[in-house]
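Omission of a single protein chain aside, the complex is shown with its protein chains in their original locations.
Letters are used for the chains, namely A and B, taken in the order the chains are written, and counting of residues starts over at 1 for each.
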Amino acid sequence: MYKVTINGLDVEVEQGATVFEAAEKAGIYIPTLCYHPDLPTFGGCRVCMVEADGKIVTACRAPVTDGMVVKTDTEEVRKVRLTNVELILASHHKDCQSCSRNNTCKLQEVSAFVGINQDRMRQIRRSVEPVKPDDSNPFFHRDFTRCILCGICIRTCQEINGVAAIDFAFRGFHTKVSVLGDKPLKDSQCESCGECLVRCPTGALYLAEPAVAEREVESVCTYCGVGCGIKLGVRGDRVIKVEGNRDNQVNRGDLCVKGRFGFGFINHPDRLTKPLIKKDGIFVKTSWDEALDFIVDKMSDIKARHGADSLGGISSARCTNEENYLFQKLFRAMGTNNVDHCARL
Amino acid sequence: MIQKFDTIEKEALEALEKEQNNDIPQIYVGCATCGNATGAQSVVQTIKNKLKKEDFKAEIKEVGCIGMCFAEVLVDVIKPGQPRVSYHGVTPEIAEEIVESYVINDDHRPDLALGYFGEGGPEDVERIDAGDVFKNQQRVILKNCGVIDPENINEYIARGGYRGLAEALEMKQEDIIGVLKDSGLRGRGGAGFPAGRKWESCLKPQADQKYVICNADEGDPGAFMDRSVLEGDPHSVIEGMIIAGYTIGSSKGYFYVRAEYPLAIKRLRRAIAQAKEKNLLGENILGTGFNFELEIFQGAGAFVCGESTALVMSIEGNRGWPKPLPRPRTTEEGLWGKPTLLNNVKTFSVVPQILSKGAEWFRGIGTEGSPGTAVFALTGKINRSGLIEVPMGIELDKIIHEIGGGILDDRKFKAVQTGGPSGGCLPEDKLHLSVDFDTLLEAGSMMGSGGMVVIDETTCMVDVARYFLDFTFEESCGQCVPCRQGTQQMLEVLNDICEGRGREGDIEHLLELGDAIIKGSICGLGQTAPNPVLSTIQYFQDEYEAHIKDHTCPALVCKNLIVYHIDEEKCTACGRCRKACPVEAISGEKKVPHKIDQELCTKCGICFQECPERFSAVERLTGKENLAAAARGRLTDV
Partner (left out) sequence: MQEQTSKALSNFEGKPNEVIPMLQAVQDETGYLPEEAIRDIADLIGIPESKVYGTATFYSQFYFSPRGKHSIKVCLGTACHVRGGMQVMDALERELGIKAGETTADFKFNLERVNCVGSCALAPVVMVGDNVFGRLVPKQAKEVLEKSDPEV
């Protein structure tokens, strides 16, 4: 363990920890924009600068050394940090009221922390090119005028989803996050998993249909065998959004396009909410008790008359692995090995 | 092993003897990029044709840059037993005359000659190497440039080439580093890092592979020293790299060359092939069992790739983004994560000489802290632009007024810019300063890799600062906020100042921005980008204030702050300006003084150039009052 002193507070951290992690442990806030705990560091935003042993370093990247003395609030640090944030805002479409991130925005948080001051901002030349958002993707859109080039989306796409549909393109002030040929997202290899959207610190990536939920309900995604943990955002009796459940061991919050955006069926009028039994050639709504009794009767009857091997079960790819396991157990308990799965058909 | 080299050397001399017939005249034509640009190739062709026609035998050699670029095309003639006579401004027609008069006959044509080199030349022309241009120079790195045929390895060997390598191969690696350390050689790429120490830190790590890279990216927008060395003396750089490979234990080297240098690349390719042929490069060099291969990597146009980590990223096939700290040193983990030695072209090229002549010799040149010489591309508003090499410690004044022959058109000196986009401008009262790494840095400029641009009273210092910021803005890699956004902000402010929208507080704003950019940026590009602004504010703050407060551009450069006006008294109604104006903004008839319609005028400046000097009726006016009057269409009232 290394002992580090941050703003006079002593804290012990593992060898290899960064100054940022040490500060976090000591409960001291250091502003960050391009840092994300899920991802390797980038070091481009430069707002996490602090003084460590007399030198200015980026807290998100600099490893601590034993006995290091860190100051996060010296005059020099404040100045460099403030100018950095001012410079970001100089070419940022800063109309928070119309932004989906308003109040949950990392840039707002950091601006407030460094103390953006309108008098100083008046000396700054603002330059925001009006660029039309990319609304090609049906689930989420991209507003380049709110992008701060933190690269979190890019690293997410590379490290979390493993697709690398997007990367930095062009150079210098003209740098932007782009797919091959600077095309709309829909014409790229993007799988619309939305992992980038979730991590974007600003309103640069936003839901096509923004939704604020009343309450959250934990559940499991019904699309595939992985069984990712999800949180359903509910408003009234309608599910209006889905988020990954970071506490779930299966997916630790990550989702794919189906799980994250394919929830429209839940509220669909055609969706079955009750089991149906065909009576006189017509499906009639019924209760689960009646339906299950009906199935048990029929299957026992078939087994009695034709033997267990006349039964067979086909399970669904939309069940979880655990459900599929139980399903085959059930059929074997009934005395048959005739079990199959829709994915093989 | 040395015997093996002795044989190679002997063979080279014999071959030269055979190919070179010293009983006939030798004709040297400067065929570096700048010479070719001025028409050297057609001069060569003309000379060849003429000689053929006259059925006269003479040797023609295409040589590199001799440094007197102002005098291109340069043709030198050495006749048996005579000193080298130099002709300047040679066109194909003049070339024919020279061949006729001097090569074939004995008239050395004082009317065409620039002078001669060496002893015993004709009395009616100047001895160049004793004149202002050369007497202050000392040619170490450039000793072969413009002298040898860069495409003939034998000529390089005949002038002592590859002996340094042969000697190095007999030395222990630590001893080579010892010599370099003793010599005090500092890297010529700009930062002046001690070469011996860098080589040492590359020798230490154990690794299955190490790399040597020659930085020939030369991105400074006003410089061409490295290009000239590669074009004029490629073997010296190759030799230095082989020695480096042997010293640190590397078998593979790269040249990272700007793609805009096709001639340098061609010469390097040829030189590499020739060195291989002679077993000075490739496998089992001179029978020592040491292998070293060289490959050329062409940069694709990004200034930042001159920075060591960006350069490595670029070879690896990535965007040239410098690696932010903390990161391992390139000498420990560079290309493909292996220890990598990166030096500038000139650094490598001087190593062989240091090894063969000794550390003492090198220390004997230059100053205590910066031994050796400095190579500059001397350009701008100066009479003799060119490539020069001076001992470190020489005064700036000597370079500008003696070697450079003073300011163009006898105008007044204003400043000298060194260090390119990372450097700064020094005013007249700093001209006594000595040229070395530390002194220039202290004065707010820097050595840089060797661009030296002279600025006179007709150049606006705010515009110069804006020019450099425009460059760094375009070349910023975009990775970090202070540089990406900060250079843009500075540029916007400078644009405003130059265009009459400067605000009170802008100078302080620039200073504050500069400070934050220097402290916050990831790499040397951002960390030095504000220098041109800071140094011009330091020495020429009054020019900034004139722009901001009075909308006055004292040098009459900033377009939005000047108006073109025809002085009625002086205008003779010759009509030249009227005919030349591309937007027909000038009206007037015969005998009626002409007038400029300010609404139409695009301030292209053509009328100003067009008006004959003896009239000088077109004038440029600046300042709030003139601008306002022009806007009201009543300039004459002022």
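Descriptive notes on the structure:
Criterion: contacts are C-beta pairs under 8 Å (C-beta built on N, C-alpha and C of every residue); 3 or more make two chains touch, one makes a residue touch a chain.
Keep in mind the model is a prediction, meaning the values are calculated, not measured.
Check A:30, A:165, A:228 or A:319 against the missing chain and you find that the one touching it is A:165. Which of B:302, B:462 or B:522 touches the hidden chain is settled by the complete complex: it is B:302.
Only one residue from B:130, B:259, B:600 or B:628 touches the chain missing from this view: B:259. Only one of the listed residues, B:5, B:28 or B:70, touches the absent chain: B:70.
Considering the full assembly, B:380 is the residue among B:146, B:380, B:530 or B:554 that touches the omitted chain.
As for the chain not pictured, it touches subunit A at residues 158, 163-171, 178-182, 188-189. Hidden from this view is one chain, which touches subunit B at 32-34, 36-38, 69-70, 72, 219-224, 227-228, 259-261, 297-303, 314-320, 377, 379-381, 385-386, 417, 420, 451, 453, 455, 459, 464, 467-468, 471, 477, 580, 582, 602, 604-606, 609-610.
Convention: only the chains that are shown with their structure count from here on.
Those residues of subunit B whose C-beta lies close enough to touch subunit A in the complex are 302, 319, 324-326, 473-482, 484-489, 492-493, 496, 503, 505-506, 509, 512-513, 515-516, 519-522.
Only residues 42-47, 49, 56-58, 61-63, 76, 79-80, 83-84, 87-88, 90-91, 123-125, 127, 149, 168, 170-175 of subunit A touch subunit B when the two sit together in their complex.
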